[in-house]
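As structure tokens, the structure follows; a few thoughts come after it.
What follows is chain A.
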Amino acid sequence: MGNILEVKNVSKYFGDFTAVKDVDFVVEEGGFFSILGSSGCGKTTLLRMIAGFQHESEGDILIRGKSMKGIPPEKRPVNIVFQTLALFPMMNVYENVAFGLQRKKMSKPEIEALVNEMLSRVGLNGFETKNVTELSGGQRQRVAIARSLVMKPEILLLDEPLGALDRKLREHMKVELKLLQKEIGTTFIYITHDQSEALVMSDKIAVMHQGVFEQIATPRDLYRNPKTAFVAGFVGDSNRFEITQSNAEQLITEGGWKINKAHEGAKLLFIRPEALILNPSKGGENIETFSVTIKTILFDGSNTKLSTTVDDSSSGEELLISLPQNAEFENLKEGDSILVGIHKDDLKSY
Partner candidate 1 sequence: MIMKKVLLGAIALALTSSVMAQETLKIITWKGYAPKALVKEFEKETGIKVKVTYSNNEEMVAKLRATRGAGFDLAQPSQDRITAVQKKYKIYQPIDYGKVKTDQLITSMLDAVKKNTGVDGKGYGVPHVYGTTGMIVNKKNAPDAKDWSDLWNPKYKGKISYRLKRPLLIATAFGMGEDPFALYGDKAAYQKLIDKVEKKLIETKPLVKNYWTSGDTQVEIIKSGDADVISGWDAKGWSVHKTNPDIDFIAPKSGALGWIDTFAIPAKAKNIEGAYKWINFMMRPKNGAAITNASNYGTASKGAPEFLDAAIKADFERSFTKEDIDNIKWHPPVPDGFEAIEAKALDRIKSAK
Partner candidate 2 sequence: MSMERKGFNVTFYLLIIPVLLWLFILIVLPHIDLFVSSFQVEADDGKKVFSFDNYLAFFKQQIYWLTFVKTAAYAIGVTILAFVITFPIAFYLTKVTSKKNASFLILLLLIPLWVGELVTVYGWMVLLGDHGIINHLLMSVGIIDKPMNMLYTNFSMIIGLLYMSMLFMVVPVMSTLESLDDSLIEAASDLGASKFTIFRRIIIPYAMPGIVSGAIIVFMLVIGDYLAPNILGGKSSLWFTEQIYNQFLQTFNWNQGAAFGFLLLMLSSGIIWVALKLSGQKLDKVGS
């Protein structure tokens, strides 16, 4: 499959301020592409440039190989689901969804068929004559998506569409959206600041930070092999250590903990809690072992963690370790000293 969207070295300046800097990526046809970044990093600005509401200061945006320069929003083969949803309050559900089709000068029966099909697809049949102000958050969400999808866009842009929902509903909609995208096969570009949304739904994720794309990768790749310190810190939980010295064999942390990893000039080390192995069986060649003392057990079901201090660290640097909930570790308690191992590849230094 080809690339439906190419964003070529796009930058956007607001006066002196750089909102988007030299962003370059492609999106495959039918893909679910997420842009993940914290608030204010330039996600919406980038999306608005693709939709045509803002003009790139530099670079070019191509859809199916055609430059979008000078093409107004209403003429672009993309549709957008706004951060605020932007449902038309003066219209009911049916009218909202039909609005775009009416602009295409379709016949009434045609419109009716398409709208009804779309409404049943998002599970809203029977709601046609309801006013959009009378709907629940999740229902409004679906109307907004239906309104855009019924236009059969080449690309659907979604700007944090789940942002306004409560956590439960968000979890639910996450899965639903992903399934919907699979089913209809439209290319989605999805903006979020919630890494779990991005990881669950996407084929590809771009991590954005202060206007710059730090890394573009599959969710697994992103999680396993963060390319920059920012990505390592931003995606998933990590233990973070400042490296003060490094030589040909070792990294030495602030607290004097020596780790056998060769990376001269490294400044930071990240270790994921779940990458740590309790009581590793001896002999693994690429396994680094060290002992820690348990400070406290943070019980949280499947997400339970041990808060420990590294014994070798003179300042007692903290290390969080995931604790599998099985009988093996049931009698661990505070104050116990325990041996911990980690695969060398899981020591991420930058």
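Basis for inclusion: all candidates are chains of the complex that A comes from, given by their letters.
Throughout what follows, a contact is a pair of C-beta atoms (placed from the backbone, for glycine too) under 8 Å apart; a residue touches a chain by one contact, two chains touch by 3 or more; residues count from 1.
Nothing here was measured: the structure is a model prediction, and the numbers come from that model.
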If you had to name the candidate from 1 or 2 that touches chain A in this complex, which would it be?
2
For the chain A and candidate 2 complex, residues of the former touching the latter
51, 53, 72-74, 79-80, 82-84, 86, 88-90, 99-100, 103-104, 147-148, 151
